[in-house]
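What follows is chain A.
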Amino acid sequence: MIFQIILLIMLAYVVGFIYMGLYRNITARIQGRYGPTVYQTFYDSIKLFSKKNSVSYGWMFYLGPVIMATGAVLTLILVPVFSDSDFLRSVTTQGNLFLLLYLMVLGPLGNALAVGTGGNPFGVMGVVRGLTRLIGLELPFYIAVVGLIIASNSSDIVHIIDLQKTTGLNILVHPFLFIAAMISMVGFFGASPFDIPGAPQEVYSGPRTEFSGKFLALLMSQGSIFAFAKLVLIIDLFLGGADSLWMLVIKTFAIFITIIFIGIVYGRYKVEQAVDFLMKIPTLIGVIGLVRIIWFG
Partner candidate 1 sequence: MMESGFHGCDLDDSLKCKLEESGTQNTHSVMEKAAAWFRSRSIFVVAYGTGCGAIEMPPTFTSRYDAERMGVVGVATPRQADLIILSGYLAYKTLRRVIRTYEQMQKPKYIITLGSCPINGGMYWDSYNTIKKLDDYLPVDVSVVGCMPRPEAVIDGFSLLQKRIKNGEKAGWEKYDENLDFYKKNQKRVLGNHVDPSYETDWYNLENGSEV
Partner candidate 2 sequence: MSLGYYFLLPVIFSFLTPYFRKLGTSALRGSSVFLTFILFVQTLEYTGVSLPQISQFSVAPPIGIAFVLDNFSLLFLLIFTFSGFMVSLYMLWYFKANDNTNETRFYVFFNMLLAGSIGMILSCDIFNVYIFFEITGISSYALAAYNKDKLGLEAGIKYLIIGSIASIFIVFAIMLIYLQIGTVNIGLIAQRYSEIDPKIAVLIALMLFIGFGTKAELFPMNFWAPDIYQGSSSHVNGLFSAIVAKSYLFVFFHLFYLFGLNTKYTLLIMSLGAITFLVSEFTALNQKDIKRLFAYSTLGQLGILFMALASNSSDTISGALFHLASHSISKLLIFLVLGILISKFKSTKITIVGDFKSLFLSIVLIIGFLSILGIPPFSGFIGKILILKGFALSHNYIAIAFILLVSIVEAVYFFRLIALMLDKKRTKTSVPVGFVNYIVLSVLAILIVLFGVYPSLLTHYTDLATNALLQPHSYLQFALGVGL
């Protein structure tokens, strides 16, 4: 069991890094550049791990990235990556969708503690921007998730996946919810226009300002694992999950490329603009979907 989980984490790590590399590469291509190789993020990560030293402001600073990574890994093992694997199904039924919603925030909050300990006001500004943005960001996503839970009468992801085999994919059945969730996802990936927390022109790199060496490396690694987990969550909820590696890659890549394309063409919202926007259009779309489910479903 441990072996399987470690394998899963390795898979997420590799796929996540490649996706992150692709992200940079594709972005570069769209901008008319040659761009780095897809393995570039992997190089970055190894390089950071091999830094001679990394600053730390005490034990809480040390633990912050660890908590964040724990949150990401826990999220990963509670999302059914392969919908047909009995083992993963049994693990994922230990949790549910609500648990995931909170787990997804656990890491950032844990890291925020480390940022606070670091004592850099720019870092804390980043955190506060992030948390403020989260208010808006979570709203459409919550609406989508609640809609799905009510529509399938279960907060069990495996059950939601199974249900899509009979009723059809949720992306077709509940397109409004999908759109709302996708807009939130853009933000969860830190893509424009919702990338204000780490805006380098204003607050250094936001929460990550004081992190260096292995801590930064850990943050990057968990970021790619987490990104993978989020992608899997989206395909589980809306695209019926994946039963083979190929399906997994294709479906996640489809979602991923969408997010890249959205992210690349937009400028950056200020935090209040972001929340304002998220509270209006995606929320409205989500509510339409939700009302459709409750009153006409």
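Simple rule for what comes next: a contact is a pair of C-beta atoms (placed from the backbone, for glycine too) under 8 Å apart; a residue touches a chain by one contact, two chains touch by 3 or more; residues count from 1.
How were these candidates chosen? In short, all candidates are chains of the complex that A comes from, given by their letters.
Please read these numbers as outputs of a predicted model, since none were measured by experiment.
Comparing candidates 1 or 2 against chain A, the one that touches it in this complex is 1.
Contact residues of chain A toward candidate 1 in the complex are 24, 28, 31-36, 40, 43-44, 46-47, 50-55, 200, 204-205, 208-213, 216.
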